[in-house]
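Below is one structure; the comments refer to it alone.
Note that one protein chain of the assembly has been removed; the remaining protein chains are unaltered in position.
To keep things simple, chains are lettered A, B and C as they appear, and every chain counts its residues starting from 1.
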Amino acid sequence: MKVFLTAIILAFTGGALFVNLGSIPDSFLLSHTASRFYREAVVTETGALNTVSAILYDFRAFDSLGESTVIFATVSGIVLLLSRKTLPVSSAGLSLIVKRTFGILTPFVFLLSVYIILHGHLSPGGGFQGGVLLAVITIIFCIIYGSSFDLSRYPPQRKTLIETTGALLFLGVGIIGIALTGSFLGNPSAWRGVPGTLPSAGSIVPINLGVGLKVGAGLAIIFYSMIQKTLKRQ
Amino acid sequence: MIEMHLFISYALILLGCFFALSTTIGILRFPDLYTRIHAGAVALTMSALLITVGTAVYVWELFLSLKILLIGVFLLISNPMATHAIARVAYRHRIAIPVSRDLSSRQKFEEDNRHDSS
Amino acid sequence: MIYSLCFVALFMIGLYSILAQRDLIKMVIGLNLVEGAVFFWTITMVREAGGVPIVDLAFPELPMVDPIPQALTLTAIVISASTTALLLTIIVELNRMARTIEIDSLKGLRE
Partner (left out) sequence: MTLLEAFLLPLLLVIAILVVAFRDLLSSVITLSVFSTVLAIIYIIHQAPDVALAEVVIGSGLMTAVYIAVISKIRTYRQTHKRGEKE
């Protein structure tokens, strides 16, 4: 009976999806509306070259703010669910060769993440991708060196501090936008340098930095609270 | 004459593809965990290195080529390290211990494990 | 056309994993597959040819693909990662409470 029901649901959903997708006309994404505006206005209105970054952090920056709120709510929920008395049971880590090799490699991972965050308006990348690479450093510390090393280097209070700093940086740029341009998260034209150089694109660079810190610290807190073992009640 | 570096890059990439193919055949056909790791370590590092060098010759700009060569250097460091970690964990967890005729290697393995667990 | 077919097939595989598997982690994996299928369709639905959506200052009039689906997909990927992490945390807590993650053994929780 259950197999029969599953087959019926699958067949019905697949047929409906396929019929509806086939009826979408080829000119569904009308190129003379929003996307044409974005394409034409990206250099003159924001100073950034990467159109995806310009949409995410300038034209639709309020959307990104809501997305940061979703990450904050997820981190809060996970920490609340796992908030028993926990004991950070640490493994001894892997062998000496692996530890030394990652001692060489980890600064380059950090450098790559900072590069991706700061060049978000010029090249592919931005706050999300660089932030997730920052969170990968926590995973490297927990797996290679054991989680007590991560606890001693970056305790959860410091991660929370970094996350709050990112969120406040985002909001602060928004309020400065109110003061300078009259609208929340507006891009002040005094900050825009020459397009194509590193100090350009106005408020996109600090928003990138804030989103990067927020996403990196949030995902690091999620991973760190997942690998903790529960303290047994005596 | 301007196409010379293109020929060199194609030759390097094709050689890298041959090494990758031999890696795949080795991983599929070898019987044991350790021999499979051997195929994945040596030939795969060689193939990745050849393909990155071939790509660096293909783009033929100074800074872009240097960036791609940096990726090759990191592959050269990290791939043997990963192989070492996998082999060490398999040895610790007694997966597919190689059976040997003489007892000395077997005894040495037991001593290693006793030393580790203590 | 072929992208729509591929999208429907991926969606069906993920939906089957959500509906028919007994393990809760397998159901979360199926949810990830469905999300991947939707991202795949959102990226491949752009029918205009063009380059990457980064303006080249030397040639500013070169055509580029539609950047809006890419921006939407980028937001959705991060949100799907947080959602998956939250679901996995709920599964860990459920395993502590009910001692199992099989869907058939969890029927006693209904009362």
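One rule holds for everything that comes next: a residue touches a chain if its C-beta (ideal position, glycine included) is under 8 Å from a C-beta of that chain, and two chains touch if they have at least 3 such contacts.
It should be emphasised that the depicted structure is a prediction, and the values quoted were computed from it without experimental measurement.
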Displayed partners of the chain not shown (whole complex): A, C
Selected residue (touches chain absent from view) among A:Leu65, A:Leu133 or A:Val205: A:Leu133
Residues of chain C (touch criterion as defined above) contacting the omitted chain: 2, 6, 9-10, 13-14, 16-17, 21, 23, 25-26, 29-30, 32-33, 36, 39-40, 43-44, 46, 50-53, 64-65, 70, 73-74, 77-78, 81, 84-85, 88, 91-92, 95-96, 99, 101
Touching residues on chain A - with respect to the absent chain: 50, 52-53, 116, 124-126, 128-129, 132-133, 135-136, 139, 143, 219, 222-223, 226-227, 229, 232-233
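Going forward, only the chains that are shown with their structure count from here on.
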Pairwise touch network: line, ring, star, complete, or other: line
Centre distance in Å when chain A and chain B are each reduced to the mean of their C-alpha atoms: 32
Separation of chain A from chain C, taking each centre as the mean of its C-alpha atoms, in whole Å: 16
Where chain A touches two or more other chains, by residue: none
Where chain B touches two or more other chains, by residue: none
List of chain A residues in touch with chain B within their complex: 94-95, 97-98, 101-102, 104-105, 108
Complex interface listing, chain C residues touching chain A: 1, 4-5, 7-8, 11-12, 15-16, 19-20, 41, 45-48, 52-57, 60, 64, 66-71, 74-75, 77-79, 81-83, 85-86, 88-90, 92-93, 96
Touching residues on chain A, where the partner in the complex is chain C: 2-3, 6, 9-10, 13-14, 17-18, 21-22, 24, 26-29, 31, 34-35, 38-39, 42-43, 49-52, 55-56, 60, 63-64, 67, 70-71, 74, 77-78, 81-82, 122-124, 126, 128, 132, 195-196, 215, 218-219, 222, 226, 230
